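Only one protein chain is missing from this complex, and each of the others stays in its spot.
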Amino acid sequence: MTIAFVGLGIMGSPMAANLVAAGHAVTGYDVSAERVDELVARGGKGASSVAEAVTGAAVVITMLPDSPQVEQVAPDVVEHASPGLLYLDMSTIRPETSRWVAGLAAARGVRALDAPVSGGERGAIDGTLSIMVGGAAEDVEAARPVLGALGTTIVHVGPAGAGQTVKAANQLVVGGIYGLVAEAIVLLEASGVDPVAGLDVLAGGLAGSRVLDLKRHTMIRRQFAPGFRIDLHHKDMGIAIAAAREAGVSLPLTGQVAQLVAAARAQGHGSLDHSALLKVIERLNS
Amino acid sequence: MTIAFVGLGIMGSPMAANLVAAGHAVTGYDVSAERVDELVARGGKGASSVAEAVTGAAVVITMLPDSPQVEQVAPDVVEHASPGLLYLDMSTIRPETSRWVAGLAAARGVRALDAPVSGGERGAIDGTLSIMVGGAAEDVEAARPVLGALGTTIVHVGPAGAGQTVKAANQLVVGGIYGLVAEAIVLLEASGVDPVAGLDVLAGGLAGSRVLDLKRHTMIRRQFAPGFRIDLHHKDMGIAIAAAREAGVSLPLTGQVAQLVAAARAQGHGSLDHSALLKVIERLNS
Amino acid sequence: MTIAFVGLGIMGSPMAANLVAAGHAVTGYDVSAERVDELVARGGKGASSVAEAVTGAAVVITMLPDSPQVEQVAPDVVEHASPGLLYLDMSTIRPETSRWVAGLAAARGVRALDAPVSGGERGAIDGTLSIMVGGAAEDVEAARPVLGALGTTIVHVGPAGAGQTVKAANQLVVGGIYGLVAEAIVLLEASGVDPVAGLDVLAGGLAGSRVLDLKRHTMIRRQFAPGFRIDLHHKDMGIAIAAAREAGVSLPLTGQVAQLVAAARAQGHGSLDHSALLKVIERLNS
Partner (left out) sequence: MTIAFVGLGIMGSPMAANLVAAGHAVTGYDVSAERVDELVARGGKGASSVAEAVTGAAVVITMLPDSPQVEQVAPDVVEHASPGLLYLDMSTIRPETSRWVAGLAAARGVRALDAPVSGGERGAIDGTLSIMVGGAAEDVEAARPVLGALGTTIVHVGPAGAGQTVKAANQLVVGGIYGLVAEAIVLLEASGVDPVAGLDVLAGGLAGSRVLDLKRHTMIRRQFAPGFRIDLHHKDMGIAIAAAREAGVSLPLTGQVAQLVAAARAQGHGSLDHSALLKVIERLNS
């Protein structure tokens, strides 16, 4: 399949490479020419504009930092789209923006899906991402062969924007669990209890979680090499808050978690793993 | 071993029965004579006072509702203790109270442990409780044969009071995860996303947790038969807040979760499962 | 002075009328022709577009609902500006948008100020608004004669955007005080204490506030006729959260207050006075 890939950053670059490796004809574009060259070196083709990349492609994938970039690129994609184009925006952005993209696309006969991912750089490299897809069921089916080269879990969760909403829900739960585990560690340590033994018990019972399974030992040792950076989780909590506002709902814990993640960033931990939320709870107590 | 068991409620009754079944000579006492009769029917002996139960026992187990009951019973236990008595308080109470019990006991040569449990009525009946033990290592070793009849996970987590601190940490994390999952459900539903598909994705990734594994389907269906009641979780959040205060630490999410659980109770859901925290987030939005 | 006034809503309409009454030549524009007619009936002139209103004016005032409207109107204002135009945006919007307007204006020699107000419809009618002005000191001085017809307190608080930041700070404090007073009322009533006597004591001491002075009796009687509507306070809390994010700071109480105000709206109280935050705290407890 001829695929245009726009946005060759930390995530987009290995994703595009996986599509090449799966036998697709991938034309990449990025604001950084260097990154385009990297894709060419891996067997893709390079383009010098969104328009050039998109022209003639059967599938367009965009993997961009945030809503403003998607708002800038989407009109270009739609304008140069071939008839029946499948347009997969895999960026993590506000559900509202995804619905706007879907409307823009529909008006021009383009089939748009929002398909944000979780699994991080590791998952992008290994092709083991979880992909949450919003849009029409038949378009999701059409996209499966392509998405299958990028991830192992591909779930159609609802109409346009639904992928972003699920991603937002995922991030608010993950951020909140980090905060709770951080508070547990601070309580245990301040009480003279061995946190390793204590969290082992928690991990084995109803308090158990993937976060405890994967991160409790590094958190206790204060090892915060990323992983998924605080800066990105801060962006995602902003999306969660915006998504709640768009949906007209009040989410009190989410509101609190967003401020704690913002504190991690304000304290200069933006480049650390999101488990560094522990540093915020610690600093509150020292 | 001759064991005195004080407090034959929903938890204590099956625990005492398991000790009988394991071959111990168990003498039970409860303020309700009926419950004592039940134990006798299962092969135990009955006592008409704490003093009578404790006199001559090698091990005393107390399983009481809250700190005030422990404060009332502990002096009686210590006064009538045989030399070298092993005194296991398995109630969930404030760490401070457990340390007070330990001091009282030590002054009379009694070896006290705090050994709160998780796993609920089901775990008590099946003998599969998780037991968090605080106290001296050698006393924990001495208690293992007895505790082994009650639970499958027995972890020594630290000095006197440490068992309670770990239990408090467990409950704050569990309560918080219920709140986060509740907010995720409310966000998904208000956004027109199928919560079943959405939570399936969350359960499979970094947002995954025992709570999502066991409770997401009943939460989405609004089935809140207990399980572990809101009333008990409200009591436990009170202990968590008190434990933080005793340890001199600030736990912002815990403070918030405690108020949400209090709201569930104020709304009349005290007898529902603690997953009914969802009803609080829903009511906030309707 | 020839003044163009864009946005003749609940606030803008009486403000424009006050400028007419003060002897200025006011040309009004609004998307609703009816509102323009009303201004004409009061002695102003009408325009059928932003461009027409702005052309030839020495001062332009915009009073619009939110950032998107300002983003739409500002380029039009700047494009048709006379040399040295004084452009006062009195809308309550994000500080970031005000800084963008200021940049746009500066590039064309237009002197822009952000000048949001507090005091509500009453203050707009009576000409007693408080006006928080951001921009260059000499431009603020130039604007004083015009602003003096609209408000009694005109404070220059800093550079471009500063007016909006102060307005955001004002609204987060006001929203928070409503929440605190609501919690005090719920606590007093649930404890069997007369809230009138109780709040009288609070009003007379360190807990005293303008909110207690003006609203405690209506809150206790559950009279929530606006006043300043929940819907608008919800919009303003969104601005406060955005302002914190732009400034890179974590504001935990603000995050919580924003969710409580969102709950008031989700519960259908958007048209009530913002003191109806009490209904959220009540509903949490019933």
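Labels A, B and C are assigned to the chains in the order they are written; within every chain, residues are numbered from 1.
One rule holds in what follows: a contact is a pair of C-beta atoms (placed from the backbone, for glycine too) under 8 Å apart; a residue touches a chain by one contact, two chains touch by 3 or more.
The shown structure was predicted, so the numbers you read here are calculated from the model rather than taken from an experiment.
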Ask   = For the unseen chain, which displayed partners does it touch in the full complex?
value = A, B, C
Key: Touch criterion as defined above, residue of C:Ala184, C:Met219, C:Met237 or C:Leu272 at the omitted chain   = C:Ala184
Query = Considering the whole complex, which of B:Ile3, B:Leu260 or B:Ala276 touches the chain not shown?
reply = B:Leu260
Request  = Kindly state which of the options C:Thr27, C:Ser209 or C:Gln267 is in contact with the chain not pictured.
outcome  = C:Ser209
Remark   = On chain C, the omitted chain is touched by residues 95, 118-119, 130, 132, 134, 153, 155-159, 161-162, 165-166, 168-174, 176-177, 179-181, 183-184, 186-188, 190-194, 197-198, 200-202, 204-211, 214, 240, 243-244, 246-254, 256-257, 260, 281, 284-285
Query = Residue-wise, where is chain A in contact with the chain that is not depicted?
reply = 252, 256, 263, 266-267, 280, 283-286
Ask   = In the complete complex, which positions of chain B touch the hidden chain?
value = 238, 241, 244-245, 248-252, 254-256, 258-260, 262-263, 265-266
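Note that only the chains that are shown with their structure count from here on.
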Ask   = Between copies chain B and chain C, are the contact residues mostly the same numbers or mostly different, with half as the line?
value = same
Request  = Note the rotational component of the Cα superposition from chain A to chain B, reported as an angle of 0 to 180 degrees in steps of 5.
outcome  = 180
Message = What's the distance between the Cα centroids of chain A and chain B, rounded to whole Å?
response = 38
Request  = Please work out the Cα centroid separation of chain B and chain C, and write it as a whole number of Å.
outcome  = 52
Query = Mind pulling the chain A residues that touch 2 or more other chains?
reply = 244, 248-252, 254, 256, 260
